[in-house]
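Every protein chain except one is present and positioned as in the full complex.
Presenting chain A:
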């Protein structure tokens, strides 16, 4: 269909013309996200009502135009990229509804609400919304839901999916359905809620969500442990978790990450240790005081070099600063950051570190590793320069080997970033032909014309990971 006609028809659906974007400059603003790739859409619309979304989907179905739901574009896997042109549905303006119901302990939100605002508003009532992806201050809840975002608190509190009990969804064919509800228990038919969360916008457009909240923990305490040997740190992680303690957060940084941080903003961390672990415990003050002692004992048993316990919340913040500085620190080395989130069973963390070290040496790359150690969700980050084609070729090969290593160790391509476009070529390696076929059948049954977020999750025939401009 020609673009002018599409704009006219869109005008009949969206009453406010300011919410229909067609200028080149606007379209270019929606052509990328926080991953790789650049694709210009034909039109961008900013719906603010479920009916509007339903009508857009019906129109798109009628004329077979691809539609891409989008929040703030913080996706690290290419989820919102308009890879086949068409309509971008920008849901970030639909942020009006953020209701906290403290009796049922739920939040009811529209898709464009910023994730961090949900937690902030819940805190006013003594509650928390636990999922805390690093992008929570800018990412929308709609994007978090579509990608099933995680975060450091995932170890104790789980990920986005564990907090969603109901959705309003517009199906690819433009039907409005409600899944789940306000009840914690609900087994009325298939669990469409959990199916849609994490489906990367390929099965429906989320227009409202009911989220569970949780009482705010009475207190928290932080500890930092420094290890001469990476393998010892892995043992410490396993031993802490086997001793009956479930920390709220348990983060690890390797030597390269520590060195990058020290080079960027010196915090006085020793740069000759192989690993640093940060642990946050939360709960009743007396209970966590006991647990803190136990954690220190365990660290000593496995041969820790040094343990620092934060006496005040300021001190705790200072310890956490090391972890927060990793991302900004590493991009100072080179401009391009390839951030992965291959995840392995917790017991395989030391083995995964070993494999990553081998890959780093083999391809001679700047590879740093940090991440959520407690749940096996590591973030190997490769720092490179996009303009150096030869280096990017090596990056491609290294990324492929990282995925292979994770799967060989019983892990997955992605713990929290999603598959999107970048990891699609590797899906069959993880799921097998049959497993992938099952997912395709679900996609086809809901979206027979393949118009909702096409080109994501499922690989095209012969698709490979490409980071160079060939």
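Here, contacts are C-beta pairs under 8 Å (C-beta built on N, C-alpha and C of every residue); 3 or more make two chains touch, one makes a residue touch a chain; residues count from 1.
One rule holds for everything that comes next: contacts and distances are computed from a predicted model.
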Absent chain [UniProt protein name; select from "Thiosulfate oxidation carrier complex protein SoxZ", "Peptidoglycan D,D-transpeptidase FtsI", "Glycolate oxidase subunit GlcD" or "4Fe-4S ferredoxin-type domain-containing protein"]: "Glycolate oxidase subunit GlcD"
Residue of A:46, A:74, A:171 or A:453 touching the missing chain in the full complex: A:171
Contacting the left-out chain in the complete assembly, out of A:34, A:67 or A:245: A:245
Contact residue for the chain not shown (choose from A:11, A:215, A:303 or A:328): A:215
Touch criterion as defined above, residue of A:7, A:27 or A:105 at the omitted chain: A:105
Contacts of chain A with the absent chain, listed as residue ranges: 101-105, 126-127, 147-148, 150, 154-155, 159, 161-162, 171, 175-179, 181-192, 194-195, 197-199, 203, 214-216, 238, 241-242, 244-246, 283-287, 290, 343-347, 372, 374-377, 410-419, 423, 427, 430-432, 434-436, 438-439, 441-446, 457
